[in-house]
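Below you will find the structure I want to go over with you.
Excluded from the complex is one protein chain; the other protein chains are retained at their positions.
Chain naming follows the written order as A, B and C, and within any one chain the residues start at number 1.
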Amino acid sequence: MLALLLAWIVVAAVIKNSYFIHMLFMATTYALLACALNIVVGITGLANMSQAAFFGIGAYTAALLATKFGAPFYINIIAAAVVSMLFGLAVGAPTLRLKGFYLSLVTIGFAQVLRIIEINWVSLTNGPMGITAIPGVSIGRYLFSKKAYIFYGLVVLLIILYVTKRLMASKIGRALSAIKNDEVAAKSLGINITYYKVLAFAMSSFFAGMAGSIYAQYTTFVSPDSFVQNDSTTLLCMVILGGSGTLFGPIFGAIVLIFVPEILRFADMYRLIFVGVVMIVGILAKEGQWFAHVQKFFKDRLTSLIRVKSGNREGAV
Amino acid sequence: MKKTSRIIAILAMLAILFTMAACGSEPAAASSSAGSSSASSSSSSASAPAATEADTYKIAVALALTGGSAEQGNEVRNAVKLAIDDVNAAGGINGKMVELVDYDDQADPKQAATVANAIAADESILAVVGHTNSSCTLAGAAIYNPAGIPQITCTSSSPKITDAGEYTFRLWNSDAYTAQVHVETIINKGYKNVGMIYENNDYGLGAYNVAVEKFKEAGIDILVAESYLLGETKDFTTILTKMKSAGVEAIFAVSDETELPMIMTQAHSLGFYPFVTSTGAYSTTVLTLGGAEVEGLYGATFFDPNNLPEGVAAFYDRFMETYGVDAVVSPAVSGYISGCILMDALKSGATTRDQIRDYLDSGLTFDTMVGTLQFDENGDVTIPLTRMVIKDGAFVGTPD
Amino acid sequence: MEELLKVENICVSFGGLQALSNVSLSVDKGEIYALIGPNGAGKTTLFNVISGFLAPTSGKVFYNGREVQGLPPHKLTPIGISRTFQNIRLLPNVTVLDNVRLGHHIRLKQNMADALFNSRRFREEEEKSIEDAREILRFVGMEKYENEFARNLPYGHQRKVEIARTIATNAELLLFDEPCAGMNSAEKVGLSELILEINKELKRTVFLIEHDMRFVMKLSEEITVLNQGQCIAYGTPEEIQEDPDVIEAYLGVGRKGGQE
Partner (left out) sequence: MYLQQIVNGLTLGAIYALLALGYSMIFGVLYFINFAHGDIAMVGGYVTWFVAASLKMNFVLAIFAGIIVSTLLGVAIEFIGYRPIRRAPKLSAVIVSMGFSFVLSTSVQLIWGTRSLSMPIFTNVKTFNIGSIIINSKQIWILVIATVIMVLLTLLINKTKLGMAMRAVALDQSTSALMGVNVNRTISATFAIGSALGAMSGIMMAAYYGVIYSTLGGLIGTKGFAAVVLGGAGSIPGAMLGGMLIGIIESIAGTVFNAQVKDAVAFVVLILVLLFKPSGILGKDVMKD
């Protein structure tokens, strides 16, 4: 794993081609977002489908601070993280008592409402036109090159990984994983379920906000089109395909789902189908039994005289 | 087993990363072209005559080829292709063929930035036609300008594009001019009770602001004005019911060719028959989708459809024949003109990015099928509009 | 003896269904108390009320003299109530040791900063927690399995780990919901010895639900019998065995006596 990160750094240092720099930056940003989402989805087992919305909140916060007040990047990133976290708390606190799928619907609804606000609150967000000419990050007189943002992102990524790793080894991490594994058991051990769920949500949105700030200053342009439901879905896929709950899995997921569609760009529209197929086959293969299922199907047809009784067990783990 | 697959995964990742590092100095191979043998040194700056070593001139289109605005994007792409095919059929330029490279931004600014970077990295690409949506055009401009790639957008109308940078040009009308033409249509007809429907984007908002001002000058207040989300709002009955009960007689609709027929159809199904003039009227999509419902709809176009200028008819025929469609829309016209202007630039000997930019910005006038055009100091043009109306299922020019 | 838990006129109804009506009982400090009754009598419902998983429709629960009905589990565990479940609820993909350590959750003082900076307090606390958990595992005889995933243990062992986890919370009152369900008789003997040890050596009060009459009669000092949501009998094991109402309740619903 360390090798991968090292390679990442080396490659980031070596490449000159602006397109690859951009791709590597996007991969870093999405790895960051996926790792943040992993805290909620992977470790705590909550189906948050609005990660892109928190990403957007962070990006807008940073964009507004940078354009209206000329705030320096460290203020931007912290403010973006905090504002995004506040939204995370506002969404999370009242809804986290809901069961998995209802929670995901609330998050989808939240993201949609937020998008409508982004589009309609023209005086603040400049509506669908977005905010342009966001100043880049500068330290003293040194203005970040596009490449520098990869390292900026990597630093934050390392922070997330460190925090996640430390937390997983502590009381907090154990409580979160207990919630994921068995809420009732967790409750019976005196774990305050709601508190820890909100905590996970807050941390995840906090880091997503950071990613948003980096992204806004990198592209110098934010608009509602950049933070849509598809992005949230893709992020969820990154976490789950990469290995939800593992420390580095989401990074794999991010790399695959960023680079593979890009490699397939020549394939035009077919690549979107490919992404869909990756989602389907990836999950089916991951949950296993798919080939067994197909095999069983044909076997059943061959021995069709034997009636299959209660076949719903064939997918049993 | 699990461990093995993990190791394989890590190796694969490393492979991707190192491949990137290794070919970090080569152009992106995202094109539809056969070989990217035309690798040029990464150290060469944008102004270096890198492309002259290549055996083709490459022009990129970066448009919404899929997703929300795919319709317009594909029209423009096909039109540019036609302009290039013309040149290639005539033996190319200086013995070299012109090659078109497609990039799809999916109407997503993030994707627009990605393809813009891909284009910037491919030193052999001389100029870009794109993007479709204003948000994407702006996201792209933020990359093209520092990289020094001339960009022409054929559909984006945001006022911000005017200041997007010295490498960004626009072959499309500003909001203000378009809106003014439509407002005058309504005023000339003598309507006093006016409503407005507009897309909630820079285009719609810009037009709305102009319309409010122009109507006010004529002593008219807009009774009902509502915006909607392009590509998402499909039900206009609520807006139309409001207008009907407010007594609206004439509507200025800033809508594209997909929504406009829906607005007309839905109005009529409410028993509401207002006078409508719209920015999106001049499109055969309106005719095919709207059928009898769009009779009497007013619009504005680059030229009188009954009296096509020389060259336009030929372009129409070729476009329709080549792509098997039965109509041509305005973005196709501006796309074709953009393509032609870029070809002119190449023919004039402008064969680097900077030379093409200088050519566009030189104040030259271009004789195009919509008349004589000239990029102003901000890289904008004004394409004169004429009014038209739909009569018996066809577009007819009208003086009023 | 001093009263530890007192349940007073508890009623619970789901929709129109009366699951518990006017149930009262009291558990003394340091005793082993049993709740028996046929299936569907409302035993687990009462446990859910006591452990905070369910708020009663009416009635009161006192713990150490304090009114606690309706408090959530995360408030009850710290003051001393911990429970097991009828269907074992260990975390399947977590090691035995960590499962037991989860019981320490409420008494670990570490905060996020300690965890992030790996402070001395954090390290000491973690070490102590591991040691304590091993100690408890030794006590229940599961020390060999500390690194096994819980899902890989046989049923009887899982039950012991779950009990170890309740001990780890330091709770004074342990609620065991059918601890020997699904065990063979040898395992049952072992379990009853363990429960006695918990009671005598660790000085914990044990309140259990059980079907196995022999097990209950051997272990418990006092018994309450529930049937259809009501207390139908209360007394020592000897008194219960001869109570005609109890016999009828059991015979009336068939062979639910528990002998498998």
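Rule of thumb we're sticking to: a contact is a pair of C-beta atoms (placed from the backbone, for glycine too) under 8 Å apart; a residue touches a chain by one contact, two chains touch by 3 or more.
Since this is a predicted model, take the numbers as computed values, not measurements.
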Displayed chains contacting the withheld chain: A, B
From A:I119, A:I150, A:A208 or A:I255, residue that would touch the chain that is not displayed: A:I119
Residue among A:V106, A:M129, A:V222 or A:I258 that touches the chain left out of view: A:V106
Selected residue (touches chain absent from view) among B:K189, B:K234 or B:K391: B:K234
Given B:V181, B:L270 or B:L308, the one touching the chain that is not displayed: B:L270
For chain B, the residues touching the chain missing from this view: 66-68, 70-71, 74, 200, 226-229, 231-239, 241-242, 245, 258, 261-262, 265-266, 268-271, 285, 288-289, 291, 293
Touching residues on chain A - with respect to the absent chain: 41, 47, 94-95, 97-102, 104-106, 108-110, 112-113, 116, 119-120, 184, 233, 236-237, 240, 269-270, 272-273, 275-280, 283-284, 286-287, 289-290, 293, 308-317
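In the analysis below, only the chains that are shown with their structure count from here on.
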Graph class of chain-chain contacts, one of line, ring, star, complete, other: line
Where chain A and chain C are represented by their mean Cα positions, the distance between them in whole Å: 40
Mean-CA-position distance for chain B and chain A (Å): 33
Centre distance in Å when chain B and chain C are each reduced to the mean of their C-alpha atoms: 71
Residue numbers of chain C (touch at least two other chains): none
Numbers and ranges of chain B residues touching at least 2 other chains: none
Chain C - residues contacting chain A, complex: 51, 53, 72-74, 76-78, 82-83, 85, 89-94, 98, 101-106, 108, 110, 112, 114-116, 118, 122, 126, 165, 169
Chain C-touching residues of chain A, taken from the complex the two chains share: 162-163, 166-167, 169-175, 177-178, 181-182, 184-193, 195
Residue ranges of chain A in contact with chain B within the complex: 1, 3-4, 7-8, 10-11, 14-24, 26, 119-120, 122, 127-130, 132, 219-221, 223, 225-226, 228, 231, 252, 255, 259, 262, 265-266, 268-269, 272
